[in-house]
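One structure follows; several queries about it will come next.
Some chains have been omitted; the remaining ones sit where they do in the full complex.
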């Protein structure tokens, strides 16, 4: 699938994502924010980083960009949109995904390997996938918030869990409601998540040799 | 010229760990009972050319909404302004 | 006008010029002749460091730039270390963050892509001030490093009252570049255009002379610089995009344009039109533009036909890029403002400040010895924050970005990173203020040896190092003696291990508020190539083998910091370090061990913490320890040349060690169970110590 990996000023993970996407044979390329043409792609990934320095709030300034209008178009057309970490923050700040990502309860940046339970398998990214994935988080503003917790649970695709998939508060790294680590839109073609699948795609980099991130990225290889 | 302040704080009911942390410090010390709620937020100050206070404030409100300087799901904003000569606060 | 020049130096300037310089010219001379830029008190001795060797592609020219070594397949590794101590003392967040920004620009100005950062942090303790400093320092490093997408992969954290007023914030960076694409920092031909990118503002005016002066209170405001990691990221991305189109580049550091232009011209001349410099604030005077130390700027020397293309990359990001002048053959540095000459000085004058060798005097050291029982010493040392788990710090860094951090912070004594050519390097920074305080020469050797061992512990052999020398006021004879001694030690050890010193930095005037120097704190950052396999250490049940001789050496150790010195100084024995390191690398390649650690801070006892904290008990037979019968020394001596190894084949180590000519002894075993140390079958429960080891920083700093 022709996939754009969108680079804003301050994006840091674009090359990492491309490297992982190549493993699943996606036709991926880095596209700068000011030369993004949504019609040329079937899928788009907004990678992690600190777009516009994350000034004011993570993702806010990028959410205002022309490029995000293009992403919204793709989302509306049912094309695949994946926001990772800062990409998730941008999707939320632009209103393409619902809710908000607030500063971690610990008020600091946290890097940590986390287990997430896959709570929705009705999205193109998660169809037929394993129940529990191991991926690292690395963020300062990842506390997912939505007033209606019931709705949050319905939108949730990934929830921080223990290794056997139980969603328990002790493993919640940032204070998200319902341990939400990632959500999708109603249709399921737009997903945002705080953990980094691209960092869980190379066995030599993971604590147990797993490559769970590839499971999510695989859809771009089709 | 008007100095317009945009204050962005969490809505009531949304946890505010920063405010909580400051409060925790304060209570550990000698100020419990004196200091009630502590709320932390973001402050942005714009210097605006406008004919009136009203015009200045509504411009900043509009920008805050259009550019989503706050996220209405979690934040509320307070907008205030005063007339200034040279712009120094 | 605040100048740091001495009256003798001013006399020399006047007589060379045969006139009185104007105010702007004095400031330019002051910046270039500052200790920070000119190394006038250190250069004589720095020249004795071994800077060349097999694999060195580019070494330092007067310790100002990063050096480069060959890492195979045409790739070069670029390495540099620097501190931001004085700014961090007054504004720890921005001080530390701008330190990271600065070291990154050193690396990109060679055309190299930064791939990893290290941070070595020293504060007074976990009191209110120490916590405030440490929290902000770590947050500042995290903010900058994370924002630009360069992983912080390792470092050090040490707490010692000597740093109460003067914290040490050292950051190091490694980068990679094709050797054929390294960009020089000096020009060789006239006619090139000088292109400046980034806005110039009022910040940091007077910073270079600030760093060369001691801290003195509130008048430091002028030297405060605010970090702008977002601008830093744009600068990195765009600079790396255009590196093939520039003939030379230099980051703007201490001394601003004055220093960057003069050093880049390198004996040729330069003419700069100051009115062309993009300004952030209106109304800056020409002198201010010349010496402003605003961050996130670079100076390029570019052929006229390439200027447009170079600037386009920056304009893409809305980042200012202007031609401000050119390189000329007449060896004069000329700054004009709207046609008026502001500064006109001979290049040679600026580049040749008088060098100093200050008087030296070895200080007399006396140490008070406190009585202490083994049990009490064990608890106190194991509870010391220097040995505590550092997760609170490194979890704030995005150490996974780049998908190349194979051995991550906290997993081993060194980090391992994958290079673009598929090979792996290990990196680590080491200092030892305890040893340096009692014997700066031995300490100079020991820190090189420790870095070498730390790399070996993951399977790498050191190939290059950079040093950072942090001392008090060089005009104090005792301080200067230590300085000279430590260089001699570093030099000797670097030669011994064939690890060239390809760069470095000097930081003087590190003093407390009463004018007492900090403990001498030279620091080494070493990079090594993995030879074959690398090790991700895992603690499992197995035999404990101790490599090397444990001597009665408690002086200059963490033990002596707490209880006073006993026995001898923990002397470096380089041959023992080398042979033991080689044996460890061999063992890793033959899969003969699951875990190992070189022994340093806290001695053998300190090395046990990671084992105890992983749900294991340790059994030690003290009679099996070779070299001493003294129980305190067995547990806390910091003699060099030693590794603690976990293996299921101790016999292999005995045989290999005797073949190599070092000693190995099976001193005990590790079993699953609660955290206890069985010393000759006497159980010392250590659960409280281990709990604290795991959570101390988190508890104290959250």
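Letters are used for the chains, namely A, B and C, taken in the order the chains are written, and counting of residues starts over at 1 for each.
Criterion: a residue touches a chain if its C-beta (ideal position, glycine included) is under 8 Å from a C-beta of that chain, and two chains touch if they have at least 3 such contacts.
Just so it is clear, the model here is predicted, and its values are computed rather than measured.
**Student:** Each kind of chain is drawn once; how many of each are in the full complex?
**Tutor:** A x1, B x2, C x1
Methods note: only the chains that are shown with their structure count from here on.
**Student:** Averaging over Cα atoms per chain, report the distance between chain A and chain C in Å.
**Tutor:** About 35 Å, centre to centre.
**Student:** Find the geometric centre of each of chain B and chain C from their Cα atoms only, then give the gap between the two centres in Å, rounded to an integer.
**Tutor:** 41
**Student:** Residue numbers in chain B touching 2 or more other chains?
**Tutor:** Residues: none.
**Student:** Give the residues of chain A that touch two or more other chains, as numbers and ranges in rising order.
**Tutor:** 106
**Student:** So in the complex, which bits of chain B are touching chain A?
**Tutor:** 10, 13-15, 17-18, 21, 42, 44, 67-69, 71, 73-75
**Student:** Could you list, by residue number, the parts of chain A that touch chain C in their complex?
**Tutor:** That would be residues 9-10, 12-13, 16, 19-20, 32, 34, 48-50, 52-55, 106, 108-112, 136, 138, 196, 198-199, 201-202, 204-205 of chain A.
**Student:** Enumerate the contact residues on chain C facing chain A in the complex.
**Tutor:** Counting only chain C, the residues touching chain A are 139, 142, 146-149, 228-231, 233-234, 237, 316-317, 394-406, 418, 702.
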